[in-house]
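Every protein chain of the complex appears in place save one, which is left out.
Going in written order, the chains are labelled A and B, and every chain counts its residues from 1.
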Amino acid sequence: MGFSTIVYILLLLPLLGGLTNGLFGKHLPKQFSGALGTGVIFSAFLCVLMLFNHVNEPVQIDLCNILRFDSFSLEINFLIDQLSVWMSLIITGIGTLIHLFSMGYMKEDEGYYKFFTYLNLFIFAMLILVLGGNYFVLFFGWEGVGICSFLLIGFHYSDPVKGISNSLAARKAFVMNRIGDAGLIFALFMLLSTFGTLNFVDISERLSEGVSMHHLTVLGITLCLFLAATGKSAQIPLFTWLPDAMAGPTPVSALIHAATMVTAGIYLVARSNFLFELAPLTQDIVLYIGIATSLFAAFMALRQNDIKKVLAYSTVSQLGLMVVALGLGAYTVAIFHVTTHAFFKALLFLGSGSVIHGMHHEQDIRKMGGLKKVMPITHWTFLIGTLAISGFPLLSGFYSKDEIIGHLFDQNPVLYGVIMVSVLMTAIYMFRLYFLTFHGTFRGTQSTWEHVHESPWTMTLPLVILSVFSALGGLLNLPGLFFHEGAHWLSGYLHGAPGMHNIVHETPNFSTTLGLMAVASALSIGVLAWAYQNYVRRGSVAKSDEALNGWEKLSNRKLYWDEWYDWMVVKPIEWLGFQTNHTVEERGLKSGISGLGMLTGKAGNALRKLQNGYVSSYLSWMVIGMILLVVFYLLNGN
Amino acid sequence: MELILLPLLFGIVSFFIPGRWGRISSLLFAAISLVAVTVKLFYFQPDVKEYFVNNTGTYVLGMTFNMAIDGLGILMLGLSNLVIFLVALSNFNREEASKPSFNGLLFLMQFGLNGVFAAEDGILFYMFWELTLIPVFLMLYWYGAKENHKNLLTFFLYTLFGSLFMLLAILAWGAYTPSYDYNKLMYAAVPSQYVCWIFTGFLLAFAVKIPLFPFHTWQPPTYSTAPMAGTMLLSAIMLKMALFGMIKWMIPLSYSALKFWQLPVIILGIIGILYGAVIALRENNMRKVFAFASISHLGLIAAGIMIFSFDALMGSIIQMVNHSLIAVGLFLCADIATNRFGTSDLQQMGGLAKVAPRFGFWFAVTVLIALSVPLTAGFIGEFLLIKAVFEYQAVFGILAALTLVLGAVYMIRAYQMSSMGAPKITNVADLHWNEMLVLALVAVLAVFLGLYPNGIISLVKPSIQHMLENVQDTTNLIK
Partner (left out) sequence: MPTSTPINIDFYIILATLLFVIGAFGVMIRRNMIVLLMCIELMLNAVNLLMVAFSSYYNNADAQIFVFFIIVVAAAEATVGLSILILAYRQLRSIDISIFNKLKG
């Protein structure tokens, strides 16, 4: 089979799966639509594996031409290179597991077939996004995932209690993403007017040939691209949608808000590496935004009590780390962290989903505790995920984080110190979450405790698979400390993507690497010991919202970030809308127009008085007129 | 020629078809003219102007009665026939469709519209232009909300008043040529100091009709109280007459005045985009939300036309077609929601998607089309338009792109408040088959044009290029 055939099959599979479920799902048995949804994604995964085996150099597959003008044309084509294939592997691989999980998790939901329709369409859009050969196709996928995530976040839109807040969360996610999309659109315009093409390959070749660009143009393009990335990848200033997006069912959070959609921004920047390399200022902005996001989000996660909210903020924080890597120009490292993060964060989200399922949709960790006895598989897999994310030595998160931190240390030791604070906080809140959920005594009601159960195999199997990957994912990109053979495999692999091979990195020397690793390990193990002491031995539990004060309250209320936005952006615009409608529109323009109409009426009314019905008065006016005419004639006639 | 006269015949016949048969006959008539224009479209040669009437001499007062269509003309003709068909179809299960006068007015309206798009003579253009106003006024008067005759009067007088300036402009222009034929007018040697005034005359008529900020005040109250068919006709096709007039009549005839008016009108368009969007954010009357959304959309199209480059015109034309589709879809959905809830106040709606899932689905599709997501015609149109505005002046482009964000807010807000949340009513009728057919047709066409905009582009390309060349020629003439 040719490359193009595989790609088309790969893209069509989720689309057809989604359409079948959407059109006929109502009449199909639940098992069938679930199996169909999962099956197509698994087949897509197999297709990607075939691509993975064959890809050597970037191959562009042209499909058709949407718009052809003299000055530019918009084409649909796909680019198969190492980066896109790797991203597709993550998407379809993790996607398959999450589909499998959803078969168990959504069993009782009446919109079962709809859920799988949306999931399949989401995977389709995501594949379009990463396989697209130019920014235009990327934008198609970009908007597509936005719409699907809107549908999925607001999946329970008609819930009697939470329906409105679910739909508000969905709207917020969509609007925030739209702000980013506007940035992407402008990047498209500027790229079109600069290069006349949007193809990744063409642009990177032009740039490597040394096409001169005004530095402001590059700055504008990269800033717009990064704005788009902050929208999708939940960075400051557009990150507030992600925690709210936890309103969606848990598999959605795992798929969209951990493993795939949020990495789209990272992918976009990594894909545009050839542009970002030309704009040092943007790179600095990217770096600082990443650090700030990582730090603030980690802080906010410290005192969250909703199991999913903690994970949501940890996602934002981890995405911040990836953005730091992008800002440092270490694109392959960012993708490496994307990969390991996809493993352990999907694991954690699915684990939390399993907990929520077992607890009958209770999400508050203050009402959990001691679950390790009843949910052994969930417990052990969740533990592996927690260890991986907090950088426990030799697990996947340890390696990927260490690469980023190592690069940062090389460039700026001060920032290294700052990011270590974020890493420390990550370990703290993750162990807090773990211990409060699985250790200690149960804090819920007795009747709930009797019903807590381990999840069915469709849900635990993905957990086990993901925990294996979370543990061993670091092997993909070993730091090359002891084994030089096979070290940095992923980075080497990704260097085949357009533009990537131009980027050279010196690896930190032996002793520095070892030292950094030692510090990180010590930090993680130390926090583990402290958390065990604090939460298990001393049995301290999370306080109620009212008891919080000082920094705890700040963390719990997310630094009042939403309130600030509300106060600074939402309220003024709404006020403006209201005032415009009532003052400008109703009082100003509309009465202005009716005023004009009334003026005509008034004038008629005034002139009407002359028509008084007396013949003599008419005659007088006539005589006066005649006299005036004569006078006029006498004055002007000659 | 049959394209023009058929609706007149249908209109007259419809007045005498009794109620029971009225809705079937009107659907049939609309389908016939739609098929006729589609067949024409398939065999159309875009690079030649096809004359229906071509008098070289003149009749009374310099009139020629010439009629012709080029690529743009046939596109608009097709659009007007399509909209009439969609209106007839979406009214099929409503009581209006069984009134002879309603059906008659509908086809008289179509007659006027087709005439406007085919007129090749200044006076004839004006006559058809005003002819369209009468059926729609009567339709609004007889079938609209009774308490709102005052707004209706505002609408009628306002648009009539605006059009008078266009008549003046045409008459003034005609004073310098032997006849009002389009080509004669094009090459008339009008003294340069008058050209700007003539442009202004056209502009006033079109600005009221589009409506451009700040001439829009007739629109929201009219839309919110008119019967559904009236609103659809107004927003889906009557406004397009003005945009079409700008492209075919105003700018080519008085091109040398474009320099003067370009910036002000573009600024008004941009203000309109933001103004409409910001009001729609807080408006609670569902129909008014869509009315202000319409102002917002049309501001962008008008700005694109005033840029008058090939790309911008293409974007405008695609977006014109797209806006007709979404206007039909959105106002149909708004009318259904209003019917089911018995109020058009968004605050009192909620959860309709739960109790009427088919409505929920198709409304969501329509909203997405209105948001110009990729794969729909709106995306191509807005892409080209914002690109053109951005290249004209980057700041304007950025302001215009706010419509992407604000549009998402107000559209989804309307959807969310009406269809999401816990259901506030039970036992409502879901979509009727004809309503579903309308929404499906709208969706299919929007997606088709979004994937294949080359269809429209190759159709109108020759006429637009010809126009752009002509404009260059006439500017070289000494006026």
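The rule we apply is simple: a contact is a pair of C-beta atoms (placed from the backbone, for glycine too) under 8 Å apart; a residue touches a chain by one contact, two chains touch by 3 or more.
Predicted model only: the values in this text are computed from it and were never measured.
K.L.:
Taking the complete complex into account, tell me which visible chains touch the one left out.
P.N.:
A
K.L.:
Among A:V161, A:A547 or A:V615, which one is in touch with the chain left out?
P.N.:
A:V615
K.L.:
Residues on subunit A that touch the omitted chain in the whole complex?
P.N.:
Missing-chain contacts on subunit A: residues 608-616, 619-620, 623.
As a convention for this text, only the chains that are shown with their structure count from here on.
K.L.:
Quick check: how many Å separate the C-alpha centres of subunit A and subunit B?
P.N.:
38
K.L.:
Of all residues in subunit B, which touch subunit A in the complex?
P.N.:
Those in contact with subunit A are residues 154, 157-158, 214, 216-218, 220, 275, 278-283, 310-311, 314, 351, 353-354, 368, 373-375, 380, 383-384, 386-387, 390-391, 397-398, 401-402, 404-405, 408-409, 412-413, 416, 419-423, 451-454, 457.
K.L.:
List the residues on subunit A that touch subunit B in their complex, please.
P.N.:
Those residues of subunit A that touch subunit B are 65-71, 139-140, 143-144, 147, 150, 154, 157-160, 163-164, 166-168, 171, 174-175, 178-179, 181-182, 185-186, 188-189, 192-193, 573-574, 576-578, 580-581, 584-585, 589-590, 592-594, 597.
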